[in-house]
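Remarks on the structure that follows.
After this line comes subunit A, so read on.
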Amino acid sequence: MLSSTGSDTGAGTRQGITFPAAREKPGADNHTFLVCRTVRSGQRFEYPGNVVVMGDVHPGGEIVASGHVIVMGTLRGVVHAGAEGDEKAVVMAFRLQPTQLRIAGYITRAPDNEAQDITGEPEIARVQDEAVVIEKYQPGGEKRWLNRTMFEEEEEQNG
Partner candidate 1 sequence: MGEVIVITSGKGGVGKTTTTANLGTGLASLGKKVVLVDTDIGLRNLDVVMGLENRIVYDLLDVVEGRCRLKQALIKDKRLENLYLLPANQTRDKTAVSRQQMVDLMAQLREEYEFVLIDCPAGIEMGFKNAIAGAEKALVVTTPEVAAVRDADRIIGLLEAAEMEAPRLIINRLRPDMVRKGDMMDIEDMLEILAIDLIGVVPEDEYIVISTNRGEPAVLDKHSRAGQAYRNIARRLTGEEVPFLNWDAGNGIMARLRRLIGLG
Partner candidate 2 sequence: MLEFLLRIFGRDTTASKKVAKERLRLVLVHDRAGVSPHLLEALKNDLISVISEYLDIDTQGLEVTLSHENDSVALVANIPILRVKRTFKTGAETSVKA
């Protein structure tokens, strides 16, 4: 699998990180960037590929990825998966409570005047029938969603 892992060294004052070099490479969407820290208010990570956060994303923090976004912690900030238009991108988090969640051109937020139901379970958000749906994450399900593009490509090549 075409995948390289970047790792952030965590300069506190760095405010937005992009990797133009990776963007120029064709097929760069399969690259994954690993963020090994808490993403705090005012910090923004942008990456032309998948982003995995080993930590929380606080309100005011922002993750923008052209591929999938996985948060190994609580996601409370703003996240944009499939930022370059990939509607098959997904957002996954141990606790999915985003301020705002975007996948490709779709934007959702928690409804007003309604206490957010906090399940305490890992959840996954994806686009289905022109809407963002959020459901409990089930192990094994990631094969269906995370690698869908690759499988489809393989099928297309084989068939």
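Just so it is clear, a contact is a pair of C-beta atoms (placed from the backbone, for glycine too) under 8 Å apart; a residue touches a chain by one contact, two chains touch by 3 or more; residues count from 1.
Selection rule: all candidates are chains of the complex that A comes from, given by their letters.
Just so you know, these numbers come straight off a predicted model, no measurement behind them.
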{"item": "Identity of the candidate that touches subunit A (this complex; choices 1 or 2)", "value": "1"}
{"item": "Contacting residues of subunit A [partner candidate 1, same complex]", "value": "15-16, 41-44, 59-60, 62, 78, 99-100, 107, 109-110, 112"}
